[in-house]
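Apart from one protein chain that is not included, each protein chain of the complex appears where it belongs.
Each chain carries a letter (A, B and C) given by its place in the written order, and its residues are counted from 1.
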Amino acid sequence: MPLLDLILAVVVYWIALGAIGAALPLERAIHARVFFPISALGGLLLTTVGLAGLGNWPQAAVLGLGLPDLPFHVRVDPLSSFFLLLLGAAGTAVSVFSAEYFQRGGGGDIRLICLQYHVFLAAMTMVLVADDAYLFMVAWETMALASYFLVITDHRVAEIRRAGFIYLLVAHLGAIAILLAFGLLQIGQWEYTFEAMRNAVLSPGWAAAVFLLALVGFGAKAGFLPLHVWLPEAHPAAPSPVSALMSGVMLKTAIYGFLRVSFDLLQAQAWWWGVVALAVGLATAFYGAVFAAVQNDMKRLLAYSSIENIGIVLAGAGLALVFHAYGMNLLAALALAATLLHCLNHALFKTLLFLATGAVMHATQQRSLGKLGGLIRRMPWVAALALIGTLAIAGLPPLNGFVSEWLLFQSFLLSPGLPNSYLNMFIPIGTALLALVVALSGYVMVKFFGTVFLGLPREESLHEAHDVGLAGRIAMGWLALWCVLIGLAPVLVLRALDPVFQQLVGAGLRDSLAQSNWTFLTAVAPEHASYNPVVFLLVIVAVILLGAMALRRWFPSGRRRAATWDCGFGKLDARMQDTAEGYGQPIKQIFQAFLRLERHHPSPFDLHPRYHSRIEDPVWEALYAPVARAVRRLSGIVGVVQHGRIAIYLVYSFVTLLLLLALIL
Amino acid sequence: MNGPLVGQVINLLAALMLLIAFAMLAQRRLLRLIHLFALQGAVLTLNTLVVAATLAQSHLYFSVVLNLVLKVIVLPMILIRLVDRLDLRADAESVGNLPLIMLVAVVLVILSFNVALPISELAGTITRGTLGIAMASVLIAFLMMITRRKAVAQVIGFLAMENGLFFAATSATYGMPMVVELGIALDVLVGTFIFGIFFFQIRETFDSLDTRNLESLKDRE
Amino acid sequence: MTELLIILCLPLAGAALLGLRGERSWAGEANAAISLVTFLGTLALAARVVGQGPLVLLTQLFFVDAFNVFLVTLTAFVGFTTSLFSRVYMRVEQERGRLTGKRLRLYHGMYQMFMFTMFVALLTNNVGILWVAMEAATLATVLLVSLYRTPASVEAAWKYFILCGVGIAQALFGTILLYLAAERVLGAGGSALLWTHLFEVKDQLEPTVLGIAFVFLLVGYGTKVGLVPLHNWLPDAHAEGPTPISAVLSGLLLNVALYAVVRNKVLVDAALGTHLPGYLMMGFGLLSVLVAALFLFRQKDVKRMFAYSSIEHMGIATFAFGMGGPVAAFGGLLHMTAHSLTKSAIFFAVGHAAQKTGTQNMDEIRGLVHVSPAVGWGLMVGGIAILGMPPFGVFASEFVILTTAMRDHPWAAPILLLGLGIAFASVFTRLQAMVFGETTAKRLPHPPAMLPVFVHLVLVLILGLYIPPYLAAWYRQAAAMIG
Partner (left out) sequence: MLLQLIQGLLAAALAPLVLGWLNQCRAWLQNRTAPSLLQPYRVLRKLLRKEVVLAVNASWLFRLAPYIVFACMVLAGSIVPLIATDLPFALAADVIALVGLFALARVFMALAAMDVGTAFGSLGSRREMLIAALAEPALLMVFFTPALISQSTALTTIVDQFSNGALQLYPSMAFAAIAFVMVLLAENARIPVDNPSTHLELTMVHEAMILEYSGRHLALMDWAHALKLTVYMAIGIALFLPWGVAHPHEWLGLPLALVALAAKLALFGAGLALLETLAAKMRIFKVPEFLGMAFMLAVLGMLVHFLVEA
């Protein structure tokens, strides 16, 4: 069975599942327990197809659907199969988790959620295999539409409706930019298949225009800096499994689209494209990290952290573009490896963390960090798996987050080899910014894990929080396992991804990795830099075990529980710990320039003084509000035309007639 | 009658049509406006009769009869009965600053002559010279509709425009094919009936026929 | 030949019958039955034309080719579904006391008369009769717009009548000039106005006269299409008239007017040789899209908003036909079909929504999904479709039109996309506010007739994903003739 048929079978399978789910009026528990695990099988199949697809030759086919003279073209090549792998892995976990999450409520009509959820998965798969502009646009916006309906499942809340609207509006404007980009790519023969676009020869000016349009179009969906405002609104509004899927996988389809246009269709012609992407990427990463640190809503924090990671991915892609433009294909392959690996890693640990927040919200009905805490005792499984996710996302050695960041740092450090002296000096400074971002992400994740799972429970209701069920453990366990495996055996993953690098930049890491055994991850050459995660893990575990045994044998001493140290002034309670806001206070202090801060200090005469501060996104005031005002003013001017007097309408018709006559003669 | 005399008679009648159009533009009293409209119908019918008689256009006789019945007898009678029922006999409306409207009308005449010039060279009919006048009377009727505020006056403007168009048809191509002419006549007749119904509807809801209170639907805050 | 008789005589007979017995309870069912039989007639006619190619019937009085037979079928189908909807809608209106027996008689009679005029306008071969039919269509609907006798509806009807009357008059002048030019080539007598003759001889016609004729025709029929400087009657007429009439006006009348403009453009294009008519139509189209989009931003009344959306979509279709070329014409035809199906479905849903909440002011319509999921989801999916979101047919046609625009006139694409973007933003905020959120509306006694809405939306969805081969062949045949 060729891969393409398998993929299309999965798509049809999902749509059918969605339709049946919507049709049968089963009650909630059966519905969730039956439909979502079955769709997880589809996810598994997709993962295996993705893995297999990496290896062999691209397959293309033409479906009967679509416009008469532009039927749907579908194609699987290494790049799309990598992202199919990513979609399959994360999709399986989310489907298994939703089997349990939607069982006990979770808002909204289960039948509709089942339909939209599966249409969402199917649309994403079609985006990844689309091979012509029409199918790509149809799949792209169906994905946006399905996710919009999922975001506003419980639409009684006004903010959720507003978030949903902003999300679909920005997605639609992005789609318009992408359509324009495809329009320019067909240079006058109405040839909209990607095949024709690949060998279309564009003048540098038009090619640059296409690239910038693609950057804006895919940026609107991925959340690059000026267009990211919808992300922290929309992702928290959706039910947790959906926001996991959106954050983990949907953002990656935007990255896939960007890579497809800039590498595959345009063959990365100019070096300054890379620099633009690098700059936007780093700015987005920094912005995301700073804003993540000052949030005190669990899901908004993760949403901003997604923006930060997408920024890192874009920076990597930008660097790969620069190397490729200068013909240094091996370094381009390295940077691309960092980009793709970070995409996969982010999909895994971000989905894991969102599922964890889903479990926490389910157990405690609380979302704000100020009302959580001490859950590690009530929910040990969720806490342990979330710990793995936290360590991975903070980029700490034995796990996968560190691997992609290490590769990215290596490619940044190799940039002085570029012939352009300006770049040689500015890119290292970019490296420093990246290091700051990585460290800040560590800060954010410590804050997230600390305030949610550690310390004393801040609300009484947290005491009867119950741990996640079997389905939840399997889902989160599957993701955590992937995180650890990729962390420990990055070389195997990179060898599997080699065809993708060959396809996009014409050079692979196979030979540079082959110089040492599979445990050593090397950048360009072993003596240049190498990192061995297996040694890390073994030595740490060995030292822990030896240390514990030695201490128990030579210095045996008991252990006793006692009250924590309270400087002697009486009973400690949960309110005396640091709140989430307090934990973010240093970052708020240092990076004040970037935040729009509104602080309300209570006056001394207040009966019950209350302090609250609100952090707004300055981009909203800088970009979106002026546009909205301009359109309102414009429509005000135009409104004057329709002002009721019939005589005036007749004058319009009269004047039009005379103008046209004058035009004719 | 021999050729040049016929041409002169037709041009005379065309000039008369234009004069009546100007008169209707300036007329303030409603009743006199209806009389002028009937007069214009009569001049139109006369013109068609002359053309039919002298140039052996047999099918035109039928349209002469049609016009005579419709535009000279039936329509004015309906309008007058309406005016009686709505007791608007003494109704008069102040037309905006008259000199300006007249000036615009003159400009319109000049414009329509220049537009009609290339067409009239092509038209095979000897009455092609009057095409310019026909177009002018149409545009003047249009102008009349714009400047009037009373609903009935606007309807009369609309019917005057129909007259102008019919006159253009006869001067350009000796009238339209019979089927089309019948259709147009039927439309005008039904149109006038419906206008009548509207007058009563407007009176019921606004108890005045002034279009100034028909301005509530607008998009301007 | 017999199908033609069914299509023409049945509505006429229906008009007479319902004119007399319109207030009876079975009037709605009769209206639907007549429309159904007419629709079957059109299907038979379409099958015959696709099979044997263009037909000229009744001593050249009627001419049926690929272009107008597809519009006839579409008109009959939407007419039928609207009659189904109006059956339930009118019963509710009667219960709420807004309509007396006499007005129902007028409504049903005029409904069938309007369908008759539509069919005549589409099928006639004589350009003069085409004008007469358009005028008759205006006459038929003007009384229906003022059916409720509210001050606003009377005002809307008056404006509709005067503006369209003046517009149509100019179209008559254009027809006279066309006849003048045709007579020089085809000789006197009735045959000079027959479209088939004109089509054969279209390149020998006199350019200057045809140029002026096209200006008058464009301004005349343009008023009926609702192109921007001449659009003022459209929002008032659609907002104040009963909803089935708004659906029929939006769905059918605008299409037929555009059909008339395109028929004349084909002749004038060949005669003039220059691309002038195309540029004029493109200019009007772009202006309509932009201005209508900006108007959408400040609407309060739901039917008024969707009226402006019709102006915008008609602007897009006019722009497509203005560009010329088989692909653009194909896009234009597809857009007309998808637009009329979607817009009529939306007006059905809006009609029920307005009845449920008792108001047309969008700020007071909230949470339709809770009150009745069918109406709520129908309106939401219809709104999504009309805004050109992909899985639906409107996006397919907009994609074809935009991509051809990018190829031939790249400067036009950004303007179009700007218009679409603003329209999306303004309509979607209100749509979302209406469909979702908290609600106070009460449930209506009997279930709404939402079957037509979902039938339309499924058809549009099919058009979006898969255009059946015979339909595609049909469009291509018509597009080749226009392009």
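Assume a contact is a pair of C-beta atoms (placed from the backbone, for glycine too) under 8 Å apart; a residue touches a chain by one contact, two chains touch by 3 or more.
Note that the structure is predicted; figures quoted are calculated from it, not measured.
Taking the complete complex into account, the chain left out of view touches A.
Within the full complex, the residue among A:R104, A:R198, A:R377 or A:R633 touching the omitted chain is A:R377. Across A:E159, A:D511 or A:D566, the residue that sits in touch with the chain not pictured is A:D566. Contact with the chain that does not appear here is found for just one residue of A:A16, A:I30, A:A514 or A:I544, A:I544. If you put the hidden chain back, the residue from A:A158, A:L481 or A:I590 that touches it is A:I590.
Touching the chain that is not shown, out of A:A196, A:L330, A:L396 or A:L492: A:L396 (per the contact rule at the top).
Across the entire complex, the residue among A:A270, A:A283, A:A574 or A:L634 in touch with the chain not shown is A:A574. Those residues of chain A that touch the chain absent from the view are 373-374, 376-377, 387, 391, 394-398, 402, 405-406, 409-410, 413, 416, 421, 424-425, 428-429, 431-433, 435-436, 438-440, 442-443, 445-447, 449-451, 454-456, 516, 520, 526-532, 535-536, 539-544, 547-548, 551, 554-555, 557-567, 572, 574, 576-578, 582-583, 585-587, 589-590.
The working rule: only the chains that are shown with their structure count from here on.
Of all chains, the one whose Cα centroid sits at the greatest distance from that of chain A is B. Remark: chain A and chain B have CA centroids separated by 71 Å (rounded to whole angstrom).
Separating the CA-averaged centres of chain B and chain C is a span of 31 Å.
For chain C, residues that reach two or more other chains under the stated contact definition are 158-159, 162, 166, 212, 235, 295, 298. Shared interface positions of chain A, defined as residues touching 2 or more other chains, are 636, 639, 641-642, 646, 650, 661, 665. Within the complex formed with chain C, the chain A residues making contact are 64-69, 133-134, 137-142, 145, 152, 155-156, 158, 161, 164-165, 168-169, 172-173, 176, 179-180, 182-184, 186, 188-190, 192, 631-632, 634-636, 638-639, 641-642, 646, 649-650, 652-653, 655-657, 660-661, 663-665. Contacts from chain C toward chain B in the complex involve residues 61, 126, 128-129, 131-132, 135-136, 139, 142-143, 146, 149-152, 154-159, 161-162, 165-166, 169, 172-173, 176-177, 179-181, 183-184, 188-190, 192-193, 206, 208-209, 212, 235-236, 239-240, 295, 298-299. Only residues 636, 639-647, 650-651, 654, 658, 661, 665 of chain A touch chain B when the two sit together in their complex.
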